[in-house]
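Every protein chain of the complex appears in place save one, which is left out.
Just so it is clear, A, B and C label the chains in written order, and each chain counts residues from 1 on its own.
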């Protein structure tokens, strides 16, 4: 192809679309040391809110620890800790209205507690007694979605319905840094953006998807990607509950006013292994853990509150409340009963299904025959 | 939740990631009227290249028209015209090396002709004689992919293999504005970007996906989305063959030098209906068509060449060449023979498969029994 | 849990006062319109279902009548279409999705199989997902690859879904309305090569049952079982067999999940011989299930094994050879002969 240009000419002007300016740092109101940043001062620190956040976070952490212990004792089949992500969850869900429907992923225990999900409801799935522990309409919190990213499309459709119904809405969907790689999530970004749907995407970027670090997952942070689809985009220190709350509130406000979907990327860390089956020492260092331990979301808020005159008695009352919760979690867990397969035949279809009816009968007869025999 | 902030406060500073600056206009070297733009002058206009581009584009248009006629005569089952997209296709594929493996979608007839695909190879699929008309390795051009977007992931994997092999590579994948909405395409962007793979994505944005306009497909143009994933991003007037060539060459150069994947969005128009089964008057206006007719990629280049002293004899020689191609297309099409089902039993598996063996026999026996009977 | 069956008999459409003749495609269009008029929570979504009315014009005129909020041209992403439908259903809507062609349903497979099918069971019966996924299905129209597949077995094997296949205009009108009225998710197959077939449609007819097959023709010697596009083939074969002196019955399955075993057993008992005809490949096609289940239920009355006529274990071939690939009258008659010879 002799007549073509030498296209490697280096003196040629760039024809490229100007690359985006540097990544914007996450919004931070309170430093890991508990100091208020300039932005935090500008925004103002609401101590009542801070205490409310701290309380929910403390209770969530206690539940998480109890559940871990219960799994180790064989009372739960599996547990996925939310340790380290309490600020990202509590800060974001508290910034929504209770009427806002929320689609969690599967690690949003702190968010679920804020919405009033009881220990029984929360643990029954992990005890193997049910696939979904609660009635989603009662608290406007959908049950967990385990197939990664699928819930972002459910949120998109739910938001379409909300628009058809009229009024102001925010429909929120939580997902992780790993789930963000699924095509479903991009399809949800795209549809929500194309039709200005009131979806608020909340990505907890906890640096890991099981053993896969974000460096292998993507080239640009998730909020950059979302902006590329035309979403309003937010980037926040996910271990700073006050910042997460403010950012989520602002994003939700945009969404609620019909200005299209938005995404909040909360930068945080999964302190535990992926689940109780995981061994994180296989793929990450003690240094990384230590660095994030120093950024603990509870410590930071406690320091701030202590500096700002919250009484020790307030903390000890909270501690007692957490102890009570611990007792309740242990009691509730052990009390969860296994369902009967017999009942499950009623749950798969809304209308009678002849095959299921036959199989229900076959199963009953078989069980009866065993009882007769044995 | 009385203690929470009033988060709708309008005097609050914005916590949002700064939105991207305005969309960059597409690169243009030659205006629809055939004038060279300042950027075109700066880059330099290579008349030999312009003639080469014009020749391929003319031949492609002729083939396209002949195929349309053949479909109307019942010789082809279906045809999807590339009318209007000749510059986007010829300009881009000519900027690649012949050793660069290319994954087309299904409308890349002009690109296929440049790569030496014969009329027989090109038409046999649309005559219903085969699903894939050519040997992909012989011209480094994969056959068409009809399931939208799937080929972008094949390109990604192919590029992984190329990296394993070592050396400098560009693996190209064509797709449309509609296909870009598929999760697969986003997954390909993401993987290619995360691992710096040598993939060049070429999106022909022809404004429509069957009856769906881009305004319903997305909020931001595809090159913006790609940039969000971390791809090097280009935006070009897809009806300006010289600009498409230069932009693709520059993008390919970046990719070849291992600087990661890039995307070229070529803005063009599907002049015909989606396919010969489609009726575009159902969903778009005559004005829109007329506006794009005025931006015809061939006219523009012809005007330029005429202004720059290309002899009329050169055009008439080309016209004669196109006539010859027309004759060959008609001949070739009618000569394409239907395969035998019998042979297809050999193509589904590489190794013997007992069920297929049995069915091959059953089929033969059945056919024989009919012959005996009838 | 209430039965959806509003009709006393599950036989052929009873003639009503408003019976008119129309194509199967138009009957579906009428059924969709009627459902949208009756319930403003019915919304349609899919690729090109709006101004174009879908590539087969099944939704023609509906966007004009009901607006772009209820007849939604979706972005080009099948997973998103089904995923969004699930969300709409969670919000109380009754979405009807169109998948443009059979071969393009696979990007939505995860949303269908992991979410749509299982969400009710997952929720312990608390969540109801009245979603219909309409799929123009099957071959015989000379189309390119991916436009002629028959994939009902995948969904029939998936617990939590209902799978319906319509065969003629009158019944299609009744079945699509029943599918939309169902609180269970339904995969609704439309035989694309029969879209232009005409037949009587009673616009007053009640929605059909979603668990009853139709005996279109009683027989004494052999029963042919078909659904969707092969019902017409089976009827033609039965007619041809009459000329050879055999009495061949025809059953239109209508619902593939669940199967109407009562009707199938009754026919098997009557004829002792059964041939299942479908366009999907025989290996693990619905004929395998019918053969296995009928053999178990009617072992002592069967005079021959239940035979299957389907397509071969090959990807759908290029259009020029599809006639040899699809079951046709000759192949059905051949199977009838074989059944009779056992």
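We take it that a residue touches a chain if its C-beta (ideal position, glycine included) is under 8 Å from a C-beta of that chain, and two chains touch if they have at least 3 such contacts.
All figures in this text were calculated on a predicted structure; none of them were measured in a lab.
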item: Of A:45, A:68, A:129 or A:318, the residue in touch with the unshown chain; value: A:129
item: Which of A:146, A:271 or A:318 contacts the chain that the document leaves out; value: A:146
item: Positions on subunit B where the hidden chain makes contact; value: 101, 130-132, 135-136, 142-143, 145, 147, 150, 152-165, 183-184, 187-188, 190-191, 194, 344, 346-356, 358
item: Subunit C, residues in touch with the chain not shown (by the definition above); value: 79, 103, 106-107, 109-110, 113-114, 117-118, 121-122, 145-146, 153-154, 156-157, 159-160, 257, 280-281, 283-289, 291-293, 295-296, 299, 304-308, 312-315, 342
item: Absent-chain interface as seen on subunit A, which is shown; value: 77-78, 125-131, 146-148, 178-184, 209-212, 216-218, 277-278, 282-283, 338-341, 344-345, 347-348, 353, 355-356, 359, 363, 366-367, 369-370
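Definition applied: only the chains that are shown with their structure count from here on.
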item: Subunit B-subunit C separation of Cα centroids, rounded to whole Å; value: 36
item: Touching two or more other chains - residues of subunit B; value: 181-184, 216-218
item: Subunit C residues counted as touching two or more neighbouring chains; value: 75, 77, 79-80
